[in-house]
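The next block holds one structure in the form of structure tokens; read it before the comments.
Of the protein chains in this complex, all but one are displayed in their positions.
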Amino acid sequence: MTRRLRMAMIGGGPGAFIGPVHRIAAELDREIELVAGVFSSEAERSRAAADIYRIDPARAYGALDEMLAAERAREDGADFVSVVTPNHNHLPSLRAAMQAGFPAMCDKPATSSFAEAQELAGIIARTNLPFGLTHTYTGYPLVREMKARIADGAIGTIRKVVVEYPQGWLAGPAEGKQAEWRVDPARSGAGGCIGDIGTHAFNLAEFVTGLRVTRLLADLAAVVPERELDDDATVLMQFENGARGVLLASQIEVGELNGLRIRVYGETGGMIWKQEDPNALIWHRIDGTTQIVRAGDASLGEWAAARTRTPGGHPEGYLEAFANLYRDFAAVLRGEDAPLLPGIADGLRGMAFIQTAVAASRDGAGWTDFPEIEA
Amino acid sequence: MTRRLRMAMIGGGPGAFIGPVHRIAAELDREIELVAGVFSSEAERSRAAADIYRIDPARAYGALDEMLAAERAREDGADFVSVVTPNHNHLPSLRAAMQAGFPAMCDKPATSSFAEAQELAGIIARTNLPFGLTHTYTGYPLVREMKARIADGAIGTIRKVVVEYPQGWLAGPAEGKQAEWRVDPARSGAGGCIGDIGTHAFNLAEFVTGLRVTRLLADLAAVVPERELDDDATVLMQFENGARGVLLASQIEVGELNGLRIRVYGETGGMIWKQEDPNALIWHRIDGTTQIVRAGDASLGEWAAARTRTPGGHPEGYLEAFANLYRDFAAVLRGEDAPLLPGIADGLRGMAFIQTAVAASRDGAGWTDFPEIEA
Amino acid sequence: MTRRLRMAMIGGGPGAFIGPVHRIAAELDREIELVAGVFSSEAERSRAAADIYRIDPARAYGALDEMLAAERAREDGADFVSVVTPNHNHLPSLRAAMQAGFPAMCDKPATSSFAEAQELAGIIARTNLPFGLTHTYTGYPLVREMKARIADGAIGTIRKVVVEYPQGWLAGPAEGKQAEWRVDPARSGAGGCIGDIGTHAFNLAEFVTGLRVTRLLADLAAVVPERELDDDATVLMQFENGARGVLLASQIEVGELNGLRIRVYGETGGMIWKQEDPNALIWHRIDGTTQIVRAGDASLGEWAAARTRTPGGHPEGYLEAFANLYRDFAAVLRGEDAPLLPGIADGLRGMAFIQTAVAASRDGAGWTDFPEIEA
Partner (left out) sequence: MTRRLRMAMIGGGPGAFIGPVHRIAAELDREIELVAGVFSSEAERSRAAADIYRIDPARAYGALDEMLAAERAREDGADFVSVVTPNHNHLPSLRAAMQAGFPAMCDKPATSSFAEAQELAGIIARTNLPFGLTHTYTGYPLVREMKARIADGAIGTIRKVVVEYPQGWLAGPAEGKQAEWRVDPARSGAGGCIGDIGTHAFNLAEFVTGLRVTRLLADLAAVVPERELDDDATVLMQFENGARGVLLASQIEVGELNGLRIRVYGETGGMIWKQEDPNALIWHRIDGTTQIVRAGDASLGEWAAARTRTPGGHPEGYLEAFANLYRDFAAVLRGEDAPLLPGIADGLRGMAFIQTAVAASRDGAGWTDFPEIEA
């Protein structure tokens, strides 16, 4: 038997949303098993999480250094770490873990600033260890199909991209663990909505088009009174081939849940995908025909087909998309190729996006060059 | 019997799209009858249209002046004119007709420039004749219901408006009568897409919210090579109460037909309407409940209820919405009240919108004040 | 000019739903004009309708015979009649009108019994006058497209048909003019729901497949207490080629408006159309691809293309579908061909359907042969 890979989690303590999601995603295909963790910066809370995750209490550690040392020492120690803390703790966690020799998966955005992301890139380069970033939406089979078909010329030269990410859960005062840190600059970084979900939208746009943004114009605002970080953002973008883009992200659109939607139009077609209806892809062709591509269809390419687990009509969703990233990461750890797994290049671009958008908006919304990044 | 009102058409000759639409809309409720017209600036073509419209050949005139004189002289002469020419002929047509004493309905946008619209406003003021502008989408019953519910506080204070108007029919070279004049500055005015459909979106946003735009930032482009007028537009807007708005209009999004969609979010709710699925209105409330309001529902207010002709589930569409404007106009001519009929105030604002957006975009997309208009 | 055809209406007085619908439909394309009517069996009410329909009061007659005589005598008299009374008055109205030489359009179902329909067929044969039956749903462009594509082999040999017609408006006690006559055997005939909407569903199934039903099994019930006629029906059907069919019709499904939906499956594909979303047709192919065919698409065949008035994305609905039947009828009156217009053959089959279903259900729901009809 090829054994399961062993994962240690950093973050994800009691009340966390994304920690359990990483756990489910990592284990879904039985290529990975959660074995250890330092789930909170408070030792007590961290140890209490052993019960939540049903792991060996001896491996729910009180501190990161302790965990890294102990897991290094065990014969059956963790093979990699998964970082799921609030943004400001990504870099310290990754620095310690990677310097201790652990490959890492990390929740997005990569860090809490572009400068931090550059430091992280240096660490990854020096340690030469596998690194993955959970831009979840790139894990959806039909997003990968969309990328493949666009690359294959299905819509011709790209002219226009519209990506929207409406949410409404921060329309009122931010209450609860999930909301509080997201509106706190000390824990989120300079971006609020633009960092939390804008980066997903930005990443998705570059992912499906295969094009890089070269300039942008941003208008961010904190709509809810007394909020420090933006909760509503509009960004105009220009892509490297001259294509035009619009990115809308909001967390104050009451009633919107997680309505990420991307539409890409080229000279000869258009393609549309919606996260809340993720198993269908609309494909318009300039001859006036429209096709619905569905998960499970025989016509799907290998990228999508290899990342579905059930026949068409048995909906797979967010957790399965997330699991596809861990499947990619497991493949990398096993020495295989996983070209679609987001990594530090995406992380750098995401952090550059936040920084550029925040700065551009602050200075009056003129067109601003996207920084050159060597990845 | 209260007799039908008699309409004379200006424009709408062979090959026209919008002329026959006005004819159907005007006659749908049997309050109005088409009796005469000068359907083309070429006398021959105008007379030939008698057959298309099945009117008395003697009343298909060769020239506008001729028609106005003849219809004035007849005892059963036209009660009003309907102007459906390309934009650059709106003002001359309206000037002649209103100075001859005819009330007028006019296709949008009102004129081909803001200056012309101001002149038109003067004519209307001086003649003191009824004037209506066919911003069709305000005629949909559920758009009116949306306006009524928002005014009634259904979503609280408005914070955000997103209005999108994607089309794809000008993604290729502009061919055919409909396409050609729309991409020609001499006939369309300074705006392409922004004038043809952007004004509809702008008007709809102000209509349903009851708020005026005070500033905007615009980015317009001619995406198709060698095109002179914009065919793709993004506009950021600020409303008088501080609410934020985004307007997207495009005619190069392949596969999009007439996808006008408006979403309005307030402090306590959100409301969404889509032109291609016009008989449903989504209403989100901050308590987490979502309602679908449907045409024909017993809960509809009088504005919507009075403008549907069939029970729920018997779809009414574009022509019926258009007819609702003519019904409003007929009411005005009969001395009744029709507060929702778009008029010259909308026309002035629409032309100011085009002018401001075009200028702002040309000068580098900074925030630009919307002109003060006395209407 | 080719003049408009002149229509006289029988039925459709104050409070009527379907009378005004016929009026709008007939006039929509300006091929027909309503000029006269006997709108009620009460002379007073009939005359009062002149104002509703805005016709010459002198031509709102107090009695049918009076109207037929007067209109015959006028040089500009009616060219045909339109019968929109409750079912039990169809035959007497048509008998008188056709014997007086008037072609006729008639609302469905044709009569209030199969025997009456046979008598009507005799009258039509003897008078040799044009006759049309308003099975409205056959007028939708995409229904016609569906018929054309199926005939063309798009889904192979038909194996299965599912047609559903859910409504909910009779879930409570029947109140109001529309409801009352529909639940009264004296005015509706032997069928309630099965006659009112079941016949539409049956007709649609035969229309789009081009196949005739040869046997059926029916289960009808009056669900609402004290109701005399059925308000809920399930019918199993066998088609002439051996294909299986299911027809569901109900008027007690709370919240359903007019949810007619037909799905046809063959050896190599499937096709789906929904009345409440009438401008799209789903086409599944056995290779696993799915196409959305939309009204206005360049790929539409002539049957559909010739019966749309607006470009794609400008929704046409129920009234426009209805108008297509009048356009067909006008074509017939002008000596042209209109092969898709439902006529007495459909009427006979519809009445046979009601009679067979009611009898089969009463006798215990066994399989029953559909009567042979010579049309």
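The letters A, B and C name the chains in turn, as written, and every chain counts its residues from 1.
Just so it is clear, a contact is a pair of C-beta atoms (placed from the backbone, for glycine too) under 8 Å apart; a residue touches a chain by one contact, two chains touch by 3 or more.
Model, not experiment: these values are computed from the prediction.
Trainee: Just name the one of C:Phe80, C:Tyr265 or C:Phe322 that touches the chain not displayed here.
Mentor: C:Tyr265
Trainee: Which residue from C:Asp107, C:Asp232, C:Asp297 or C:Asp328 sits in contact with the chain not drawn here?
Mentor: Here the residue in touch with the unshown chain is C:Asp232.
Trainee: One chain is left out of this view; which of C:Ala16, C:Leu211 or C:Ile252 touches it in the full complex?
Mentor: Looking across C:Ala16, C:Leu211 or C:Ile252, the contact with the absent chain belongs to C:Ile252.
Trainee: Pick out which of C:Ala43, C:Ala70, C:Val162 or C:Ala331 touches the chain that's been left out of the picture.
Mentor: Missing-chain contact among the listed residues: C:Val162.
Trainee: Name every residue on chain C in touch with the hidden partner chain.
Mentor: 155, 159-160, 162, 166, 168, 171-172, 217, 219, 221, 223, 232, 234, 236, 244, 246, 248, 250, 252-256, 263, 265-270, 282, 284-286, 290, 364-367
Trainee: Contacts of chain A with the missing chain: which residues?
Mentor: 1-4, 17, 20-21, 23-24, 27-31, 34, 50-51, 53-57, 167, 169, 256-259, 275-279, 294, 296, 309-320
Trainee: Take the complete complex as the reference. Which residues in chain B touch the chain that isn't displayed?
Mentor: Counting only chain B, the missing chain is touched by 282, 287-294, 297-299.
Quick note on the criterion: only the chains that are shown with their structure count from here on.
Trainee: Same or different for chain B and chain C, where same means more than half of the interface numbers show up on both copies?
Mentor: Copies use mostly the same positions to touch.
Trainee: With chain centres taken as the means of their Cα atoms, state the distance from chain A to chain B in Å.
Mentor: Roughly 43 Å separates the two chain centres.
Trainee: Rounded to a whole Å, what is the gap between the Cα centroids of chain B and chain C?
Mentor: One centre to the other, that is 35 Å.
Trainee: Mind pulling the residue numbers of chain A that touch at least two other chains?
Mentor: Residues 282, 290 of chain A each touch two or more of the other chains.
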